[in-house]
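The block that comes next holds chain A.
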Amino acid sequence: MIAAFSSIETLFYLAALIAIIASLKVVTQKNTVHALLYLVVSLLAVAVCFYLMGAPFAAGLEVIVYAGAILVLFVFAIMMFGLKDDETKYAPQSKGLTIWVGPCLLAISLLIALLISLDNAEIQHQLSATVISSKEVGILLYGPYLLAVEIASFLLLAGLIAGYHYAKPDAQGGHL
Partner candidate 1 sequence: MTAIPLEHVLILACILFYIGFFGVVVRKNTLFMLMSLEVMLNAVGVAFIGAGSVWQQADGQVMFILILTLAAAEVAVGLALLIRLQQRFKSLDIDCLSQSKG
Partner candidate 2 sequence: MLLSLLPFYPLISFLLIIFFKKQLSWLQTSVLSVGAMLLCTITSLVLLNALNSAPDGVITSHLWRWFSLNNGDSFASVNFAFYLDALSAVMICVVSGVGFLIHLFAAAYMKNDENFGRFMAYMNLFIVAMLILVLADNLVLLYLGWEGVGLCSFLLIGFWYQEKANVLAARKAFIVTRIGDTSMAIGLFMLFNSLGSVNILEVSDLATAQWQIGNNDAYWICLLLLGGAVGKSAQLPLQTWLPDAMAGPTPVSALIHAATMVTAGVYLIARMNALFILSPEVMNYVAWVGASTLLLAGAASLVQSDIKRVLAYSTMSQIGYMMLALGAGAWSAGIFHLMTHAFFKALLFLTAGAVIYALHHQQNIFKMGGVLKRLPFESGLFIIGLICLMALPGTSGFFSKEAIIAQLWSSPTAGQALWWCAILGALLTSIYSCRLFFIAFLGKERFSHQVENSSSKLLKIALLTLACLSLVGGFMAPELGQVFALNSSDIIPGKDPSWLHTVAIATPFIGIGFSWFYFKAYRGTDLQVFTKAEKNSSDNPVSSFCLSGLGFDRLYSILLIKPFVFIARLNRRDVVDQTLMSVTWYVGLWRDVLVFSQNGFIRWYAAAFALGLVFFIGGWIL
């Protein structure tokens, strides 16, 4: 059974399928928190895809920045909304584990896929042959793409200031 999955293609298609299903669930969910959970799964699945495509550095960033930082931002925002009047009002009340079943199942299958790929020597061999190391990325980033990096840093700074400004209450000088 495991052997049937033990090729890069099969694992990739599995991860892609999971990503697609999770993304569909993101846009069709009623509950914001549920959607957020599916989004995490979707991002993780894409990270697995990156790994299988020979970009482990990108996969790591995907997990850390997207699934880690950005989604935590979403969670904080949802917490601040309170969401008393929003769509969640019409959502069914919490039924114990049911909320978690979908994301969990998808996440577990992803984990299995990842584990298989890590366990299989042939896959590891193939991957190591095609991998693009973080060193190459770094050289490129701070060489020809230095200007883009600078602009990106300005963008982040602008996002920081704008976020700080907009999120301030009116009393403290925040203007929309």
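Heads up, the rule we're going with is that contacts are C-beta pairs under 8 Å (C-beta built on N, C-alpha and C of every residue); 3 or more make two chains touch, one makes a residue touch a chain; residues count from 1.
A quick word on the picks: all candidates are chains of the complex that A comes from, given by their letters.
Small disclaimer: the values here were computed from a predicted structure and weren't measured.
Candidate 1 is the one that touches chain A in this complex, out of the options 1 or 2. Chain A meets candidate 1 in the complex at residues 7-9, 12-13, 16, 19-20, 23-24, 26-27, 32, 35-36, 39, 42-43, 46, 49-50, 52-55, 57-58, 61-62, 65-66, 69-70, 73-74, 76-78, 80-81, 85-87, 126, 130, 132, 136-137, 139-141, 145, 148, 152-153, 155-156, 158-160, 162-167, 169, 174, 176.
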